[in-house]
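Here's the structure, in C-alpha cells; my notes come after.
In this view, the complex is presented without one of its protein chains, the others remaining in place.
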Amino acid sequence: MNHPKTLIQQHSSGMTGRTATSMTLLGAVCLMMLASCASPSSEAEATEQALALMKSGFKEQGQAKLDRLEQDEAQRICSRAADAPALDKTVEKRIEAGNLAAVKFPADGKLLGDWREGERIAQSGIGKQFTDNPATPAGANCYACHQLSPTELSFGTIGPPLLGYGKIRAQIPDIAKYTYTKIYNPQAYTACSNMPRFGHNQILTEAQITHVVALLLDPNSPVNK
Amino acid sequence: MNRRNFVKNSSLATAYTLAVAAGLIAPGTVLAQAGWNEKAFAGKNLKEAAASLGAANFAETKDVNWGSTPEIAENGAVVPISVTSNIAKTEQIAILVEKNPSALSAAFDIPAGTDPSVTTRVKMGQTSNIFALVKADGKYYVATKEVKVTLGGCGG
Amino acid sequence: MKSLLCAVGFGLVLNTAFAQQGADTVKKIEEYRAALADGNPAELWEARGEDLWKKRAGPKNASLEQCDLGKGPGRVKGAYAELPRYFADADRVMDLEARLVHCRMTLQGLTKAEAVKQPFGNGPVKSDNEALVAFVTAESKGVKMNVSLDHPKEAASFKQGEKIFYFRGGPHDFSCATCHSEDGKRIRLQDLPNLTKTKDAQRAYTTWPAYRVSQGELRTFQWRLFDCFRQQRFPALEFTSDASIALTTFLARNANGAEFAAPAIKR
Partner (left out) sequence: MADPMRVRANMQDGKVLVRVLMNHEMETGQRKDSTGKTIPAHFIQSVSATHNGKTVLSAQWGPAISKNPFLQFTFSGGKAGEKVAISWVDNKGDKRTDEATIS
C-alpha cells in the first residue's frame, strides 16, 4: 500500500502555486478516505488516475482553456460522492474561512443595484461556455436552480426557493452584506455548496452582483411582491 | 385586410405556371418547382392562404378528428399533426399554423381510394391555432385546434 | 436571449395550463412523445449506418463487417449492451465509438485523424460515426444491459469514471453530480435524472443515442458527455478519450439489468 503522503505529493505535482495548507487539507481527505473505504489504496489510486485522465481527456476550445481543470482546494476537497462521510468540521471551517477572506466588496460600498438588471442577469444562462462569446456579459442563470419571481414559472429546484427572500429577511441586520457575500462566494458560508462562486470565480462583476442582490432584497422587486 | 385579398389569386398562380412553362422563370432556381403554389405558401394567414388554394370562403366544421395531434408540444421544431376528415368526398386536406410567418404548412390531395387522413410533423414558432382546411365535394371547411408550444433547452 | 425566449415560451404554456394542472401537462407531454415515437427519424441514421457498415471503404477497401465489437468479428446483435469492455487487441477499455475508430483504422486502413474527423454531424455535414452508432445500437434494442467489470482494467475504468463523475472544476465549480445526484430535481422545468440511483441511471443510459428533436440530429453517448461538459464550462472533451470512456463505463454499468431502448427520440 502506498503511503498517503506519497499520494499527496503525486496528487499535487501537476498543480502550480498550491500552498502547504492545501496539501495538508488534501492529506486530511485522503486519510479520511483511507479510514472509510474497504480498499483504500484503490480509492486513492482511482482518484490519481481520474485526475490524469481529466488532464489528458480535454482540449482547450474558445475561452475554455485547460487551466479550468486545475482544481483549487475547495474543488479538490468537494469532489466527493454525495453519500461520502461528512467532511471533517475543521476542513469545512478552513474552506469557509479561506473563501470568506477572499470576498471583495464594491469600492463605493453600495450593495444594492437595480433589481430590473438583476432579473435579466437571473434569467440569462449565457457565459463561460466555449460556445459563448467572451465579450458578452455572463448571466447568473438563477432560475435554472431557484424559484424567484412569482411570474416566472420556469424555475429549477436544485437550490432552495427564494420567493419572498427580502420580505422574509427585511429585519435582519447586514442582510445586504450577507446576500452579496453569498452570491460572491457561497462557500464563504457553506463549504462545498453546489452554487457557483459568482464573484470569486469572476463569472459576474461586482456591479452585476449588486443587481442580483437588489432583485432579492428590493421591496419593489417581483421577488418580494 | 390587405390588398392581396382583392387580387384574383388563381390567375396569379396560373400566370406563374405559364411563366415557368414559357421559360421566363427557371424552375427550382430562385422560386420554386413548377406547380408549387408559391402564393398560397406566402399567405400570412388562413384567409390569404385559403384564397390562394381556391377557397374564397369556408365554413367552420367539427367533423375533423385530430388523432395523435398533441395539445402541448415539448418542442416547436417537431409538432406531430394528424388530421382525419369525416366529411364525405374529401379531396384535399391542408394544414395551417396561424402564428407561423407563413400560415400554410402542407396541402394534400386525396384521390378516391385513399383515406381522408394524413399524419405529418410541422414547425411552430410559438403556441398557436392549427387549422385543417378541408375541401370536400368542391366546398371548403375549416377545423381548429390549439397546440401549446414549450421551448426546451434552457442551458443558454 | 435564448433564456428569455425560453421563459416566454414556458410562460405561455404554464399560465394557461401548467399552473392549474401540472400533472395534466406532464401527461400531455407524454402524449407528445408517444406521437413522435412511431416514425423516429433515428431510423434514417440506422439505415445509413447499415450501409456504411457493409460498404467497402478506406485504403484497404474493406467493410466493417468483420469488426469485433466484443462478441466476435461480425457479431453486432446485443454487442452494445455489453459495452464499454476491455479489448485485448488494443489493451484498452473501449466504448462503441472508440471501437468503431479502432475498426476503421485496422480494417479499413484509415488514419486516426480520418477516423475521428467528424464525430458529430451538423445539418448537411453528416457524421459517419453517428450513423454507425445508430445502426449498431439499434441491434441491441430489447437486450438487457450487461456491462462486465471482471477485467481489472474494466474495474479500474469504472472507478475512474466514478471519480470523474464527482470531479468539480471550471469557473462554476460544476461536476456531473451537481445536477445528477439528487432525486426529483429539475433545471428550469427539465427533470434531471439522479445518475447515482439505479432506476434513473437505467432510464437515462438506455435511451441514448437519441434523435434530438431540437437539433434534428441523432446524438451519441460521446456527444451527450461532450455537451454536458460544455455546459459545465469545462474545456472540450476529447472524442473517445479514456476520460470519456471511464465515465461511460461508470454510467453504463449502473444501468445493468435494464433493457436497452435506443435509439430513442428526445426533445
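Letters A, B and C mark the chains in the order given here, with residues in each chain numbered from 1 onward.
Methods note: contacts are C-beta pairs under 8 Å (C-beta built on N, C-alpha and C of every residue); 3 or more make two chains touch, one makes a residue touch a chain.
Model, not experiment: these values are computed from the prediction.
> By the document's own contact criterion, which visible chains does the hidden chain reach in the full complex?
B, C
> Can you say which of C:V26, C:L44 or C:A90 touches the chain missing from this structure?
From the options C:V26, C:L44 or C:A90, the contact with the absent chain belongs to C:L44.
> Touching the absent chain in the whole complex: find that residue among B:A77, B:A132 or B:V149.
Reading the full complex, the residue touching the unseen chain is B:A77.
> Among the options B:N65, B:N86, B:T120 or B:T144, which residue touches the chain absent from this view?
B:T120
> Contacts of chain C with the missing chain: which residues?
Its contact residues with the unshown chain are 38-39, 41, 43-44, 47-48, 123-124, 216.
> Name, in rising order, the residues on chain B that touch the hidden chain in the full complex.
Here the touching residues of chain B are 27-29, 31-33, 35-37, 40-41, 77-80, 82, 97, 100-102, 104-111, 113-115, 117-123.
Note that only the chains that are shown with their structure count from here on.
> Using Cα averages as centroids, what's the distance between chain A and chain B in whole Å?
Taking the mean C-alpha position of each chain, the two centres sit 51 Å apart.
> So which bits of chain A are touching at least two other chains?
125-126, 144, 154
> Identify all positions of chain B at which a residue touches two or more other chains, and write them in rising order.
154-156
> Any idea which chain C residues touch chain A in the complex?
Chain C reaches chain A through residues 1-4, 6-7, 10-11, 14-15, 18-19, 156, 159-164, 166-175, 177-179, 181-182, 184-189, 192, 196, 229-231, 233-238, 241-244, 246.
> Over in the complex, which chain B residues touch chain C? Could you list them?
68-78, 80, 82, 121, 126-127, 148-156
> In their shared complex, at which residues does chain C touch chain B?
Against chain B, chain C makes touches at 1-3, 5-6, 9-10, 12-13, 16-17, 25, 28-29, 31-36, 187-190, 213-214, 216, 231, 267.
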